[in-house]
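This is the structure, below, for whatever I ask next.
Note that this complex is displayed minus one protein chain, with the remaining chains in position.
On to chain A.
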């Protein structure tokens, strides 16, 4: 088991390194940090721009493999370089990673748990009203792109607030600026701000996971071992809970790591729409400025998250399926 995990981990790290190199190649070829300096008025002399770019390791004169080597060596030592304005990428990373992590973790947990529950429920009530309603719901949600969903929820909150005459749901920023009050008030405020973005991120996951779980549960319901469990006298609910649920969760672990990348993509839109200063909005701003180092930080972040999700999926898989553990 440990050997398997170690093997997966090395595999993952090699993939992460290769993907980082690919991202670096693409980003430094596509982004143009030079124009960020040259578009200023008065236009700085070329030598000054060259010197500034060399200072932050984006000098076009050095070969891209050398630049990557230099960047990667420093990154391995925990230094992701400087942004175009010369501030530390690490500091900004620290500020923003937590914001995105909060959104993603809450979104994943809410999305997975509710999705699984809804899927099981639909499978048990197959062909009846709850099943049909859930199918309709998933089709509707999966047909609404993440940015439209975010905008719709925001418009809904705005209308609700107008109708109520006061702010019922807060939909901009992570917290109310200059809020007075103790830890409880602060926590409540953060939770109120978290509500809409979390729904935006989690709804798609709920819809997708409920579909998979429904299919997997239906497979299990038709299996021999569940018939045996019923035959020895277990009620349908108990049989499903004791003997079916665990088996039906196994295929879901395979979707978990792919699903996570979709969730992160959704979070990019969500952060932009709700004015959260997380990794996603940082990425969009960095690309607009041509900031290679900052964009790379987000690309590494998302690559690492996906691999982490893959590892979590592996762990879940081995926890659910003893055959993996003793293989």
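In the analysis below, a residue touches a chain if its C-beta (ideal position, glycine included) is under 8 Å from a C-beta of that chain, and two chains touch if they have at least 3 such contacts; residues count from 1.
Basically, contacts and distances are computed from a predicted model.
K.L.:
For the chain that is missing from this picture, which UniProt protein name fits: "PadR family transcriptional regulator", "Electron transfer flavoprotein-ubiquinone oxidoreductase", "Oligopeptide transport system permease protein OppC" or "Tetratricopeptide repeat protein"?
P.N.:
The correct option from "PadR family transcriptional regulator", "Electron transfer flavoprotein-ubiquinone oxidoreductase", "Oligopeptide transport system permease protein OppC" or "Tetratricopeptide repeat protein" is "Oligopeptide transport system permease protein OppC", the UniProt name of the unshown chain.
K.L.:
With the full complex in mind, choose from A:91, A:148 or A:319 the residue touching the hidden chain.
P.N.:
If we include the chain that is not displayed, A:148 is the one touching it.
K.L.:
Among A:135, A:223 or A:247, choose the residue that contacts the chain missing from this document, as touch is defined above.
P.N.:
In the full complex, the listed residue that touches the missing chain is A:135.
K.L.:
Provide the residue numbers of chain A that touch the chain removed from this figure.
P.N.:
These residues of chain A touch the chain that is not shown: 15-16, 18-19, 22-23, 26-27, 29-31, 126, 135, 138-140, 142-148, 151-152, 154-155, 158-159, 207-208, 211-212, 214-216, 218-219, 251, 254-255, 258, 261, 264-265, 268-269, 272-273, 283-284, 287, 295, 298-299, 302-303, 306-307.
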